[in-house]
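The complex appears here minus one protein chain, its other protein chains still in place.
Just so it is clear, A and B label the chains in written order, and each chain counts residues from 1 on its own.
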Amino acid sequence: MDATPKQKWSLAAVSIPVMLWTLIPLFWIFSLAVKPQSIQADNKYFPREFSWENFQLITTGTASNLFNPALVNSIVVCLIATVISVVLATFCAYAIARLNFPGKKLILLVSLAVSFFPVISLVTPLFDLWRNIGLFDTIPGLVIPYLSLTLPLSIWVLSAFFQQIPWEMEQAAQVDGATSWQAFRRVIVPLAAPGVFTTALITFFTAWNDFVFAISLTSENARTVPAALAFFTGASQFEQPTGAISAAAVIVTIPVVILVLIFQKRIVAGLTSGAVKG
Amino acid sequence: MSRHRSPSRVAVALCAATVLVGLTACGGGEDSTHLTWYINPDGGGSNPEGGGQAQIAAQCTEQAGGAYSIEVQLLPNSASDQRQQLLRRLAGSDASVDLMSLDPPFIPEFAQAGFLAPVPEDMVETFTEDRVESSVTASTWNEELVAVPFWANTQLLWYRKSVAEAAGLDVEGGNVTWQQLVEAAEAQDVTIGVQANRYEGYTVWINALIAGAGGEILVNPGPDLDDIELGLDSEAGRAAADIVRSVADAGVGGPSMGTADETVALNLFQDPDTSGFLVNWPYVWAAFPANGVEFIDDIGWAMYPATSDEGDPAPPYGGISIGVGAFTEDPDLAYQAAECITNHEHQVLYMTGTGNPASRAAVFDEAEVVEQFPMADVIRDSLEQAVPRPQTQFYGDLSTAIQRVWSPPDGVTEDTPAESATLIMQVLRGEALL
Partner (left out) sequence: MSTVTDTPQTRRRDQHRPKLSDRARAERKLGWKLAGPAFVIMLAVTAYPILQAVWLSFFRYRLTDPDAREFIFLSNYSVIFTDSLFYQALWNTVFITVVTVAVELVLGFAIAMLMHRIVLPRRTLRTIVLIPYSIITVVSAFAWLYSFRTDTGYVNGWLNTLTFGAWDATFDWFGSWLPAMGVIMISEIWKTTPFMSLLLLAGLAQIDSAMEEAAKVDGATFWQRLFRVILPNMKAAIMVAVLFRTLDAFRIFDNVFVMTRGANNTETLSTLAYKQTIDRVEIGMGSALSVVLFLLVFAIALIFIRGFKVDLAGSK
């Protein structure tokens, strides 16, 4: 359907409020982050003054020992969880896409069921168990429950990806005289890599977003960014750390926004193929 | 086919290895002269020169000459979150909790659960000498000292002198009642900053109101559930409910009274157009200039308002005591450190550095303290009269239940005290959720 110029411009006009609705809260957090403490409560959307003091406070100042370790923890925990689940899911999804074996459907259904598990239901038993075996407030103590979020998602999305791949090319390569290893490296890896990468990205976002496990199963040592945000401390116990929270929020938001900007198409493909085409 | 197997095995091995490495990295051993002190946020943060607990930790480490070293760990902002963090660690017999800054109402719960190492008998005198009485009471459970009084907090009534004058209210001279405050604020179209958000600070207010009317939330503090007897459903309870509602109904609690904590109340008082009265801790005195308040000369202070004409005011008691974790490797060493932390010199440093009052009475006579805090004598008098919140191992549930029933403040009726008493008993018996 070719749009007439009139339709084209009216659609463009409609898209403006949609984009504004998305961007207003984002800019607001940025605005709070650059407002100096003295005008934090001035109720103005745009900052009248500009200052880096909140960023200094959390990266090098008094709140740095809350924020910096949390950032490191977040990155480490999410990367480990992502790598473990994507590696395991790659084998699993490959089998589902290419091999015939009973229980394929069961695996997919279970992974779907697990991904809708109410997270809080896992927290109570894990909290009690982790305390007893010393995993409370440790990196593995967070990675293991994160697998319940990331593994089913990876399996689900990757299976969808792998089912769309024209695997016949591999056979063709082998007929052409390439060894199995060469066929794997030259054909399978390039075919599968985009899907694996996209899955890793989506998986990482999911782990990065977790809050329930993080506040329940950690205290100081393994706390991740979302949990640290909720427990940020002001200058004294009676002060609200609005500026510091906002600055931290901006810092953790920028990288994911950049990832979205670069890989928009892939993320869309990953989210939709996993859900709809199944 | 073997090609498939090996990568999957490698992957599994890899995962197992990652988990193991993570485990060992986190479960490393600890030097027994190394003490970890879990501190509440106090303005000094973790800065060793910030004038707060972190600086005291650094100084004590230096003075100990190698006998021990203290490292600080910052706890969350709110008292309930602090309790929760510590509780989770201690329930897991965590040996890394050597010293902790404890909010007084949670001391009984920790002591009863066996989370606090007993205070060495020969140190009891050191830890109680020169302390204001309320601080010792708050650190005692079952007639034994279980924690070391460090600093002691109390709320004062802060007011605009011009407003009080216009209303014809003699705040400085005699005890003002809440009723008088509400009437004056209404007449002058100004606000009263209070804490009525659903959080610990609301219990502080309610407890002060009930105690000010001569009542008690908990009639017999004791360890047994069967002995618990509540004093909420009483004249004093209803008097307190009456005041909460009258502040809310008159609209003088500010636009967001139902979500007001210390910061919101302070912000309210800092608004030059509507500021009238504020009940808050002495830290606000240092916050006024920091926040650019221009009418500091017009700000007065006085003893906490009385609930009624007859009873004496019962100012809230707060502050921090130092507890020693029951699972620490060397409790004696930790108590030595606690002695250093709470000595006269460090309490002076702490009061001038953070604005948090000392538990040692003599600190209030120090020249630098008097200079910085013109209201030092009022704080000390208030501390002597202050009434701690109920002492019970069930305090957490008790306080949460009160906050729930008394929220929002404009929904408080004369039945509220009795309803909260009923809920508390149900919760304690395991018959209700909270």
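As a convention for this text, a residue touches a chain if its C-beta (ideal position, glycine included) is under 8 Å from a C-beta of that chain, and two chains touch if they have at least 3 such contacts.
All values derive from a computational prediction rather than experimental measurement.
Checked against the full complex, the candidates A:Val83, A:Leu151 or A:Val196 give a single residue touching the omitted chain, namely A:Leu151. Residue B:Ala113 is the one among B:Ala113, B:Ala290 or B:Val370 that touches the chain not shown. Mapped onto chain A, the interface with the missing chain covers residues 1, 3, 7-9, 11-12, 14-15, 18-19, 21-23, 25-26, 28-29, 32, 40-41, 43-45, 85, 88-89, 91-92, 94-96, 98-105, 107-114, 116-129, 131, 144-145, 147-148, 151-152, 155, 163, 170-171, 174, 180, 205, 208-209, 211-212, 215-216, 225-226, 229-230, 242, 245-246, 249, 252-253, 256-257, 259-261, 264, 267-268, 271-273, 275-278. Across the interface with the omitted chain, chain B contributes residues 1, 3-5, 8, 11-12, 80, 84, 87-88, 91, 109, 112-113, 197-198, 254-259, 263-264, 267, 393, 396-397, 400, 407-408, 430-434.
What we mean here is this: only the chains that are shown with their structure count from here on.
Centroids built from CA atoms put chain B at 38 Å from chain A. Of all residues in chain A, those touching chain B in their complex are 38, 41, 61-63, 65-66, 80, 84, 87-88, 91, 127, 131-132, 134-140, 143-144, 180-181, 184, 219-222, 231-241.
Of all residues in chain B, only 3-4, 7-8, 11-12, 14-15, 18-19, 22-23, 25-27, 40-47, 50, 73-79, 81, 85, 88-89, 91-92, 261-263, 266-267, 280-281, 283, 287, 291-292, 354 touch chain A in the complex they form.
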